[in-house]
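Note that one protein chain is taken out, while the other chains of the complex remain in position.
Order of writing sets the labels: A and B. Residues in every chain begin at 1.
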Amino acid sequence: MRGLVFRREWITGWLLLLPALVFLFAFTHIPAVTTILNSFFSTPRGRRQAKFIGLDNYERMIGDPVFWKVLWNNLWFALGTIPVSVALAIVMALWVNEKLLGRSFVRMAYFTPTVLPLIAVANIWLFFYTPGFGLFDQITGFLFGWPATNYLGDPDTALNAIIVVTVWKEAGFFMIFYLAALQSIPVNLKEAAQIEGAGRWTIFRRITFPLLMPTTLFVCVNAVINSFRLVDHIFILTDGGPDNASALLLFYIYEVAFRFWETAYGATLTVALLILLSLLAISQFFFFDRKVHYK
Amino acid sequence: MLKSFLLKAVAATALSFSTWASAQAVDLQFYFPVAVGGKAAETIQGLTDEYAAQNPDVTIDAVYAGSYQDTVAKAITASRGGNPPQLSVILSVDMFTLIDEDLIVPFDDYLTTDEDKKWVDGFYPAFMENSQTGGKTYGIPFQRSTPVLYWNKEAFEAAGLDPEVAPATWDEMVEFGKKLTKKDASGNVTQWGVRIPSSGFPYWLFQGLAIENGAILANAEGNKTNFDDPKVVEALQFLVDLSTEYEIMAPGIVEWGATPKAFFEGQTAMMWTSTGNLTNVRDNAPFKFGVAMLPEKVQRGAPTGGGNFYLFKGASDEQNKAAVKFVQWITAPEQSAKWTIATGYVAPRPETWETETMKAYAADFAPALVARDQLEFAKAELSTYQNQRVTGIFNDALAAVITGKKDAATALKEAQAEADKILAEYR
């Protein structure tokens, strides 16, 4: 009888899972596996069928200077966006959590980037960055008499310009998570510390920040994934240029697969992205595992 | 007796079948992109409706497919999925890609009469360069453009130049540019002499310089490029010198999309851009402006641009015939004139310019004629097999040189080597 109950529970559990798993397998796990398989074949073109070519695609990737360039760009992009947007998110949340003059406006302002589509605001940023009559040049020219700066047209600044837009887009979104976390920190903890004469910075470092650790883990995971996923604005701002200076891995995959129509090489690049993400996930897990204090 | 009766019956049935077949409406699906603002989509829709009204035996489903990029992607996808359109307007430079993907058929099989052949010869030769290969015609020019030079007459006057005269040579462009470049008290440039945008697809406007210097970037078979030709290197060096040596153009990559605005704002006194901008400039420039052919070095020159009609594989004979008839109709003078006036594209047949409508338009707006006159000197836009990849390599090389990361000779040599690697299998 007991065995039967267990069986029934099994079947119920499986049945409940089934619909979600079908979709997960169809659009995540199976494609991931076929991506790996396809990376060993050539791209079918016209009358020529795909044929097994072993590691040729990988050899090409190793020898592809553009691949290495976008990979470095992507790492720099991750380094530039993740810490800054997370730090800004915490600061924003702390501000908005306090009694602040015009708090609703400030909160709304921080959150607007989340609501505006990146593809649309990219056009606005394009204007901000435009040399000469662009907003930034008008401001720096007026205040400091600086000459026109070609932020997007110079390989040394193009990626940084993209990073700024990304930080702007992400920080407000992450702020919401921190805000929710802050509001659930018991007020008496802070009050007790204040009575003992602790300053704001000490309270933040000793009490608030450690208690925010689980949120930080969650936000960081999201930020890492986003740093490999957010490429919408690149299409408008630079189209990856100049000379791939602002192209990221996913953008390059799009270009190879849907502009050059080289699907097999696109699959190979995707495998590289998957490996990279797994490595990051594993290291992140180990890094945070020691520091997060779960209740 | 019986035999002849049978024969007659068979003949009658065959006849009635064939009339029945021709009475059946032929269905055509037709993709078109839109790359300029204004009334492009509306005009095409209007023209197809007009055609359908005149020809009740044909139904045409005109599908607005987005940008050029979207349209070619949609056509390739639909064809691979076994559902190709019968007709599509796609960039003329995608011809080799479409042949390589085995998606299109040449027009020749449906252009058999002498009259048809004369019709093909009636297009500007410059436009046909991107439309024919291996002795066959794969594309029929439709929404074609070419770059021209726009200049701000008021700025010319302020700089002491004759406002009615545009630079005719590279040297003149530099000379005028130096007079037109203005600096403020702290030495910052407030107005540049000239602006040749180089973002996104720098190869197109650069090709103007290359042709003027006597270079051809790719052969007609689409399987060999000449990126490292010394004349190309020289042209690229000149483009870089405009910023570095002569200091008449903003340094770095110059954004395409912001170029008309920079012109309107007085940030630049001259700009190179597509004839597709004519309507925009006419509507928005707050000063008098002129339009001229691109200046010459050893010769006048410019690339062509824009889209052609292609016939897709997988259609029935009937459909292809109907498609060709439709293409002949829509490129005929009256229709073509309407299209040109609505969009600013260059009418692809000389006879169109002879219509009363076009004459009236040109009399009212003379700059429209500049593009036509330049066609005499225009050459095919850069196009090869695996076109996006090869031009991508070339674009990267141009960007590297423009931003000072590589010198012209090295970058172009490397680009040529890479293009050779890709194109070797097509020779």
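One rule holds in what follows: a contact is a pair of C-beta atoms (placed from the backbone, for glycine too) under 8 Å apart; a residue touches a chain by one contact, two chains touch by 3 or more.
Note that contacts and distances are computed from a predicted model.
> Going by UniProt, what is the name of the one chain that was not included in the view, given "Gluconate 2-dehydrogenase alpha chain", "Fe-S cluster assembly protein SufD", "sn-glycerol 3-phosphate transport system permease protein" or "Glutamyl-tRNA reductase"?
Per the UniProt record, the undisplayed chain of the complex is "sn-glycerol 3-phosphate transport system permease protein".
> Of A:W95, A:W146 or A:F204, which sits in contact with the chain we cannot see?
Answering carefully, the residue with contact to the hidden chain is A:W95.
> Touching the absent chain in the whole complex: find that residue among B:A65, B:A155 or B:I393.
That would be B:A65, which touches the missing chain.
> Among A:M61, A:A181, A:I203 or A:A223, choose the residue that contacts the chain missing from this document, as touch is defined above.
The single option touching the absent chain is A:A181.
> Going by the contact rule already stated, which one of B:T77, B:S186 or B:S316 would touch the omitted chain in the full complex?
From the options B:T77, B:S186 or B:S316, the contact with the absent chain belongs to B:T77.
> Considering the whole complex, which of B:T43, B:S145 or B:T352 touches the chain not shown?
B:S145
> With the missing chain put back, which residues of chain A would touch it? List them for me.
Counting over the whole complex, chain A touches the hidden chain at residues 6, 9-14, 16-17, 19-24, 26-32, 34-35, 38, 88, 91-92, 95-96, 98, 100-102, 104-121, 123-128, 133-135, 138, 168, 172, 176-177, 179-181, 183-184, 199-200, 212, 214-215, 218, 221, 225, 228-229, 231-232, 235-236, 250, 253-254, 257-258, 263, 266-267, 270, 273-274, 277-278, 281.
> In terms of residues, what is the contact footprint of the unshown chain on chain B?
34-38, 63-67, 69-70, 73-74, 77-78, 80-81, 145, 256-261, 264-265, 273-274, 276-277, 279-280, 284, 286
Criterion: only the chains that are shown with their structure count from here on.
> Roughly how far is chain A from chain B, centre to centre by C-alpha average, rounded to an integer in Å?
38
> Help me check something: in the complex, which residues belonging to chain A touch chain B?
45-47, 66, 126-127, 130-134, 141, 145-148, 150, 152-155, 238-239, 241-245, 255, 258-262
> Of all residues in chain B, which touch chain A in the complex?
69, 73, 76, 97, 100-103, 186-189, 198-200, 250-255, 257-258, 261-262, 265, 267, 386, 388-389, 392, 395-397, 399-400, 402-403, 405
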